[in-house]
Structures are given as structure tokens and as C-alpha cells.
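Yeah, one chain of the complex is gone here, protein chain that is, but the others are all in their spots.
Let's turn to chain A:
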Amino acid sequence: MTQHSRRRLLFGGAAVGAGVLLSACTSNESSTPTEAQTKAADGGGNAEPGKQVTIGFSAPAESHGWIAAITNNAKAQAGAYSDVELKSVEAGADAAAQRAALSTLISQKPDVIVLLPFDGKELNSFGLEAMAAGIPVVNLDRAFPDAKAYRLQIKGDNYGMGVSAANFIAEQLKAKGVSNPVIAEIAGMDALELTQERTKGFNDTLAQHGLKVANRRAAEFTVDTGQREAAQLLQALPKIDAIWNHDDDQGVGVLAAISQANRNEFFMVGGAGSKKAMEDIQADNTVLKATVTYSPSMASSAISLARLIGQGRGMGDLVELQVPKEIVLASETITKENASDYMKLGF
């Protein structure tokens, strides 16, 4: 045995050992949605089992906590009903892939389709097609422009998030008596319509209070871009009074940048309502004092309403015999006082 082959054996052994060790390191505690988020709505007899309904479901597969929560919530909510069967299809990497996946879904003849499209405009034609084929479509969050493309549209209020965040910031600054406050904004992906709506709501409402944004950076909904843009923003503004960060997922990075820069002269408002953000607000040991909701619980509600549509039933508390056509969730403000109420909706 030459020295060469012995060395190979040594490295080979080390490599195998490392491989075994690493493969044991991939485990993560799986996070299941809380019972409150998935339990069937009670009252009005809506929870009583009815006709068996098959619901087709499709959402993008992005690596983002909010999107992951949408899919998990939908699956869990469907599992809570004895009369619902969920057929979930992978949406692939883009709108074209999602369209292809959806055509296989139609061939399985579901009673209702719940769809969070990659892009509402691009998949509008699919909504029209499915509706024409007699399959009601529940359009989740990213809206189809054509009202004939959906039976029900349920979405969050992006403009309203900006309004809520601006109102909270204005109130706090007024209570503190700050004159000429420096307000900063860290947006999500700037190319998305939803980011523009959030920013517009924020700017419009600040203007009503006689305030404006001093500096704005756009991150990309990821933790590392949140850290990067926040670090630069802090550098640009030596003194800040308030920050609105659009997204709690990237907020992990934003908070990291703030603590790395040893800054705490301001308060921050988040967006979406992640569990981590609510815990930070409740603990009250960071600059994060509030977050405005954009809850993925809308996926659970969409499944519940799709079931009622499939069964031809109305909503228990409403007088109408059928489910309404459009529902826009209000963007609520979570603070230290009410964080415990909202914790069950955190993702």
C-alpha cells in the first residue's frame, strides 16, 4: 500500500463520515399550524358535515415564510373537515408552469378550485376557462383583473397595510411630541404591484398627517437583503424617529442590522404578522413595537368558503343564501397590548 492510496483512504473515510454526520443535521422541527387557525368555523351550522366536496388547490412554491404558511394552512384547514378532499398541485417555478399544473387539475374534475396565482394578470385566462367549464374559482390574494374569472376573491389589503402603519407611526410621534420626525421605509420587492400599493398607502396617509418619508430602500423579502438594505439605510440616516418595514420575514435581517449598528433611538413597525414579530413585540426588548397584518390565515378561510360554495351553502352569519363574491381582509395593527390575541394567527 503506497502512501498515496492510504491518503485516499483517509480522505475517503473522512468524507463518508462527514456525509453521515451531515445527513443527520437536516432535521427540523416541523411547524404545524395552530388549532385556532384551522378549526372549522362554528355557529350558524356551517360546521355541520354536508355534501362531499373535492377542492383543487394551487399556490406558488416560493421559499418565503408567508407563502409556505398559505399552503400549510390550506392543507390543515381541509384536513379539519370530514366532507372535504383536497387535491393540491405543485405550481412549479413560474406562471407558465402553474398553468400547466392547473390543466391537470381541471381534468380531475374538482368541485371548486382555490388558486393563489403567480401573477393575477397572467392567470386571468385560466380563471375564465375554469369558470366557463362550470368549476367555481376562489381567487386567493393576487387578484384576477376580470370579475368573470372568479366566483370568490379573497385577499389582503396592501394599500391598507400602508395606511395602518402610517397611522400608528403618526399617533406615536404625536404622543411623543416629535417635531420634524425622520421616517424611513424598507420595502419588499419593488417590481411587485403589492409593494407599490403598500408604499402608496403609506405615503398617502403620512401626507394626511403632514409627514413624509425621508429615505426608502427596497429589499427582496429575504433575511439577507433585509439586513443589507437596513444597514445602508441606517448609515444614510444618522438619526431616525420611525421605520416601517413591509415584511416580517425580511424583518429578521432588518432587526439584525439595527442591533449590529447599536441603534435604538427609533421605533419600528413591521408587516404581515409573523410569529417571531409578535413574540418580539410582546417581549418589548427590540425596536419593533407593532406590526400591521397581512395574514396567511386567508388560505384557511378560502378553503372554508370554497367548501360552502361547493355545497351551495351561504355563510352562517350572513343573511344571503350564497357566499359573497369579494372579501378583503382588514389590515389590523398588532401592538404589545393585543399581541397575545393575535399570536394564534402568527406564522
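The rule is short, and it goes like this: contacts are C-beta pairs under 8 Å (C-beta built on N, C-alpha and C of every residue); 3 or more make two chains touch, one makes a residue touch a chain; residues count from 1.
Simple rule for what comes next: contacts and distances are computed from a predicted model.
Trainee: Out of "Short-chain dehydrogenase", "ABC transporter", "Anti-sigma factor" or "NADH-quinone oxidoreductase subunit J", which one is the UniProt protein name for the chain not included here?
Mentor: "ABC transporter"
Trainee: Please identify, in ascending order, the residues of chain A that touch the omitted chain?
Mentor: 15, 18-19, 22, 24-31, 61-65, 67-68, 190, 214-218, 220-229, 231-233, 235-236, 238, 249, 252-253, 255-257, 259-260, 276
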